[in-house]
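In this view, the complex is presented without one of its protein chains, the others remaining in place.
In order of appearance the chains are A, B and C, and numbering begins at 1 in each one.
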Amino acid sequence: MTHKIAILGASGYTGAELVRLIDQHPNMEITALSAERKAGRTMADVFPHLRHISLPTLCKISEIDFSQVDLCFCALPHKTSQEVISALPKNLKIVDLSADFRLRDPEAYEHWYGNPHTAVEMQEEAVYGLSEFYRNDIKSARLVAGTGCNAATGQFALRPLISAGVIDLDDIILDLKCAVSGAGRALKENLLHAELSEGYNAYAIGGTHRHLGEFDQEFSKLAGRPVKVQFTPHLLPANRGILATVYVKGDAEKIYQTFAAAYADETFIELLPFGDAPSTHHVRGSNFCHIGVTSDRIAGRAIVIAALDNLTKGSSGQALQNANLMLGEEETAGLMMAPLFP
Amino acid sequence: MTHKIAILGASGYTGAELVRLIDQHPNMEITALSAERKAGRTMADVFPHLRHISLPTLCKISEIDFSQVDLCFCALPHKTSQEVISALPKNLKIVDLSADFRLRDPEAYEHWYGNPHTAVEMQEEAVYGLSEFYRNDIKSARLVAGTGCNAATGQFALRPLISAGVIDLDDIILDLKCAVSGAGRALKENLLHAELSEGYNAYAIGGTHRHLGEFDQEFSKLAGRPVKVQFTPHLLPANRGILATVYVKGDAEKIYQTFAAAYADETFIELLPFGDAPSTHHVRGSNFCHIGVTSDRIAGRAIVIAALDNLTKGSSGQALQNANLMLGEEETAGLMMAPLFP
Amino acid sequence: MTHKIAILGASGYTGAELVRLIDQHPNMEITALSAERKAGRTMADVFPHLRHISLPTLCKISEIDFSQVDLCFCALPHKTSQEVISALPKNLKIVDLSADFRLRDPEAYEHWYGNPHTAVEMQEEAVYGLSEFYRNDIKSARLVAGTGCNAATGQFALRPLISAGVIDLDDIILDLKCAVSGAGRALKENLLHAELSEGYNAYAIGGTHRHLGEFDQEFSKLAGRPVKVQFTPHLLPANRGILATVYVKGDAEKIYQTFAAAYADETFIELLPFGDAPSTHHVRGSNFCHIGVTSDRIAGRAIVIAALDNLTKGSSGQALQNANLMLGEEETAGLMMAPLFP
Partner (left out) sequence: MTHKIAILGASGYTGAELVRLIDQHPNMEITALSAERKAGRTMADVFPHLRHISLPTLCKISEIDFSQVDLCFCALPHKTSQEVISALPKNLKIVDLSADFRLRDPEAYEHWYGNPHTAVEMQEEAVYGLSEFYRNDIKSARLVAGTGCNAATGQFALRPLISAGVIDLDDIILDLKCAVSGAGRALKENLLHAELSEGYNAYAIGGTHRHLGEFDQEFSKLAGRPVKVQFTPHLLPANRGILATVYVKGDAEKIYQTFAAAYADETFIELLPFGDAPSTHHVRGSNFCHIGVTSDRIAGRAIVIAALDNLTKGSSGQALQNANLMLGEEETAGLMMAPLFP
C-alpha cells in the first residue's frame, strides 16, 4: 500500500531533504507540496537537484485536499506551525519538524520561544519524536514533534547515561559544533559564504540556546529530578553535521558498556570501538549517528562524542523514521542510504 | 538472482563509492574487496562512513576465488590494472575504472600514458564505457573500460553536436572545473586542504591532460575525420563535481534541439530549459548529468555547460550502470538516489 | 604630510578593505566613515576584525565636513554613487569604486545598467582607474572611476596583446572564475554558505555581464575599431580571487614577449615563467596580479591566465593605488603586503 504524503513548507532545506528521502521510500508517494510564497513554482525551479523527480507543483496550504493525505510533514517555522496544525483535520497524522510541540510545558515554551503557545491542548497530546526512545508512543501517535537537531545529538550522547545513573548529573558540559544548514535557508549576514567559510565562533553562549528547553525537559524527566546541562553551540564552515563533545564525570568503561547495552539493537546508532573519535564526515547525508567514548587522563572523567547529520538524523530523516513507525512501515524504510564521503 | 561482486582496489575513493552504490542495489552482493597494502583491515576502518554495512574484510587479489564472482570492478591505478586484468579468468565480466582500456590504439596509449601497453589484445576487445552511447556493445561485453571523468563530461556536452554536424569541429574549447576527488586519495601537496581551499588554478595546461586521448579517439570516430579540441582543466576547492563550460560555434537553438532529441529517453541526462546554467551543486552524489545551452551575444556562438559528479556519473556510478547492462539488470538499479543538497 | 581621508559606504567589503589597507599607509588618516543605515555604530561593531584600529564612528554622509577631507573614496552602490558624487564639493578629489563613472558613453551606461545617467558631464570628466594604463591621467584627475574587478583581470590579460596586435581580435574568449566577495555583502540566496560551498556554476551567461561594457569600451579604444569579447563568469566557493582563463589565437612566444615588455617596470604585475599557471592562492589579500602564458597543442593558439584578488587589486587596492597617484604619494604606499597563504 502506498501512503499519500503532504509536505508543508517544502521550499526550505528540511522540506527538500524529506523529498530526497521519500523518493527512495518503497511505499510513499508525495501528493502535495506547499510553499506559500513560492506557490505556483515547481520544485525543480526551487531545488534543481530534485528536477529528475515527478512532483506536484508547489501550492498554498489552503489548496490542499487533506482528505487525500495519509500523513503530513510540517516543515514550517515555529509559531506558524502551531497555527497551521491547529487548523488541520483532527484525524490527520502529522509529523511536525518545528519547535512548536517539543515542549510539554506551556511556560517553558513561552520562556524559550518568547510567545505564548496558542494550541496548548495539542502541545500536551504531541509525542516527542526521538524515535529510539519514544518508539512505542510514536507508533500510536497522531502528532509527533520532531526534536531540535542539537537536542537530538546531545540526547543520543547522554540519555542512556542519565537513565543508568553512571554520570554526575550536576556537571555535564555539551560543546556542540554545528553546520550552517541547521539555520535554514534564511538570509542572514553571518550565513553568507564570505562571512562563514574559513572561520568559526560560538553563538547563543551562556545558556541561551532554545534547545536547552528540550534538554531540561527530557533529562529531568529521565533523572526524576531537575537536570541542567551547560551547552555552548559553535557555528562551523560546513553545510551538514553536528558534532557534540560531551564532558562528563563518571567511569568511561562503565559509560561505554551502558551505551553498548542501550544501543545494541539500534540500526541507526553506531557505537565506535572504545577510544575512537567519530567525525561528521562519516555520517553526512545519512540517518546514522556515530558515538565514541574515551577516558581522560584525569581520573573519573570521560568524553562522549556524537556525530550526526543535522538535516537527516537530526531532522528530516528522523521525521521519516517517525512516519514509518506511525504508518506501520519498516522503521528503516527509505533511510538506509550510506553517508556521502568524500 | 543476486550477483556476486568483487571490487579490486577498494581502498580508494572510487572503490568506496562503488560500495556506497551497490549497497542500495537490489540484486548485488559484494563478496570480495581487495586492497593490497591494507589487506587484513576492515572497510569500516579504512572508510568509517561504510561501517554500518556488512562487508568482507579487505584482502589481497591473490586471495580471491574468482570462480565465485560474477562481475569484478577493477578500481586500480592504470598500468597496474592491465597487469591484474590480464591474469584474471578469461570468462569473468570486468568493469575497469582505470585508464588502461579506454584507448583502442596502443600508440595513443603510449603517447598519453608514457608506457607501452602490455595487454594489447584486451585493449582491442574492451568496450568504451560511456553507457548512453555504447549501450548495446556494453550489454554483450566481457570487459568494459570506464571513461575518464573529465572525458565523460566533455562527451556528454559534445557527442550529439558532433554527430549531428551542428558545430564547427575546428574550434571547440573545453574549459573544465574539477573537484579534488578526481585526483584520488593520493598524498600530494597540492591536494592538501591548506593548499587547495580558498583558491583555484588551471593545471595540465596547453593540451597535455591525458583525457585528451579519449576526446581525440571518440570525437574523430564520430566525425569520421580528425577532431582536436582545446581542453584546459582547473582544480577547484570542492570534493565532487565537474563543470564543463564548452565554447562552440554553431546555432544555439539548433544545438538545443539536437540535445533534446539525443537525450529524450535518457534517465540520467537532464537537459535544462534553454538559457539555464547547470551547477555541480545539483548533481552531487548522484548519477545525473545536467546540461545547459545558451547563445552568446556574439552571433553564431553558443555555450554548452555540463555538470556531473566525477565519482558517481563520472566514475563509479557509470561503472555500476555498465555492470547493470552487462548483467541484464535494470540499467538504473542502485543509481536513482537524488543528489545531496545542500 | 598626512592626507585626510573619507570613505563613503564603509560598511561593505570594499570599505572594510580600504580601512585595512589605509591602516598601513604612512601618510593617510581616516577622518570620516559613512554608512547611512549603520550610522552611529562603530566600525569595530560592523567589522570586528578592525577593532584594534582607532577610527571615527560611522556617520551619515550629510554629517561629514568635506572641507576637512583631502580625498574621498566612494564605495557606494552604482546609481547612488552618481547622486552622491554630484553633490560633493567640486574641488574634492574622489576615487569612486562603483560602476557609475567607468563608461564614457551615456548610452552604453544605460544599456548595461538599465537607468539613464544623471551626471553626464562628470561621466565625461572621470578617468578610468586602471592604474597601470592610465597612470598619467590619474595623477592629474579629480575624479577617478575604479574598474570592475572582472574587467580589471581581463584587461591585465589582454590590453598589451591588443595594443601590440599579436592576437586575433575577433576570437577572444574569457572564462572567468570569481570568488563570492565580488558580489558584496548582499543577502542573496546563492551567496549563502549552504548554497555556494562545495559547488560551482556559470552566471550571467551569454554575454550579459555588465563588465562587458568596460571590455567593449577599452578594447575598442585600444584597437581603434570595435572589439567584442566572449565573456562567461563562474561563481566559485572561495571568498577572494579572480582567475581569468583567456583563450586567444596568436603566437604564444610573441604574446609572452609582449607581456614581458609591457610589464617590465610594473611592481604589481608578475609575469610567471613561460608555461606556468598562476593561482588565486598566491595573490590572496594582496595587490599583486600574476600572469601566465602557455601555448596549446593546437598550433596558433595560446592561453593567458591572470589571477588577482578582487577586493584588493580588483577594487580597494586599485583605489588606493590611484589615490596615491592623485596625492603625489609613492604609488605602492600601503600596498606592498605579501599575499596570505595558506
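Here is the rule we go by: a residue touches a chain if its C-beta (ideal position, glycine included) is under 8 Å from a C-beta of that chain, and two chains touch if they have at least 3 such contacts.
As the structure is a computational prediction, the values presented were derived from the model and not from experiment.
J.: May I ask which residue of A:5, A:103 or A:303 touches the chain that does not appear here?
T.: A:303
J.: Would you mind spotting which of B:9, B:237 or B:339 touches the chain that isn't drawn?
T.: Going through B:9, B:237 or B:339 one by one, B:237 is the residue touching the chain not shown.
J.: Given that one chain is not shown, which residue among C:181, C:245, C:294 or C:324 touches it?
T.: Result: among the candidates, C:181 touches the missing chain.
J.: Kindly note down the residues of subunit A that lie in touch with the hidden chain.
T.: 171, 173, 175, 177, 194-195, 197-203, 205-208, 212, 228, 230, 232, 234, 236-241, 243, 245, 247, 275, 277-282, 284, 294-298, 301, 303, 305, 307, 342
J.: Which parts of subunit B face the unshown chain closely enough to count as touching?
T.: On the side of subunit B, residues 13, 180-181, 185, 187-189, 191-198, 237-239 touch the unshown chain.
J.: Could I get the residues of subunit C that touch the absent chain, sorted low to high?
T.: Looking at subunit C, the ones touching the missing chain are residues 13, 16, 19-20, 23-24, 47-53, 181, 197-198, 239-240, 267, 270, 272, 278-279, 281-286, 288, 290, 336-342.
Just so we're on the same page, only the chains that are shown with their structure count from here on.
J.: For subunit B, which other chain has the most distant CA centre?
T.: Centroid comparison gives C as the farthest chain from subunit B.
J.: Ranking chain pairs by contacts, what comes out on top?
T.: Result of the pairwise contact count: B-C comes out on top.
J.: Roughly how far is subunit A from subunit B, centre to centre by C-alpha average, rounded to an integer in Å?
T.: It comes to 36 Å between the two C-alpha centres.
J.: Rounded to the nearest whole Å, what is the centre-to-centre distance of subunit B and subunit C, using the mean of the C-alpha atoms as each centre?
T.: Those two chain centres are 39 Å apart.
J.: For subunit A versus subunit C, what separation do you get between their C-alpha means, in angstrom?
T.: Centre separation, subunit A to subunit C: 45 Å.
J.: By the touch rule stated above, which residues of subunit C touch at least two different other chains?
T.: In subunit C, the residues touching two or more other chains are 194-195, 197-198, 237-239.
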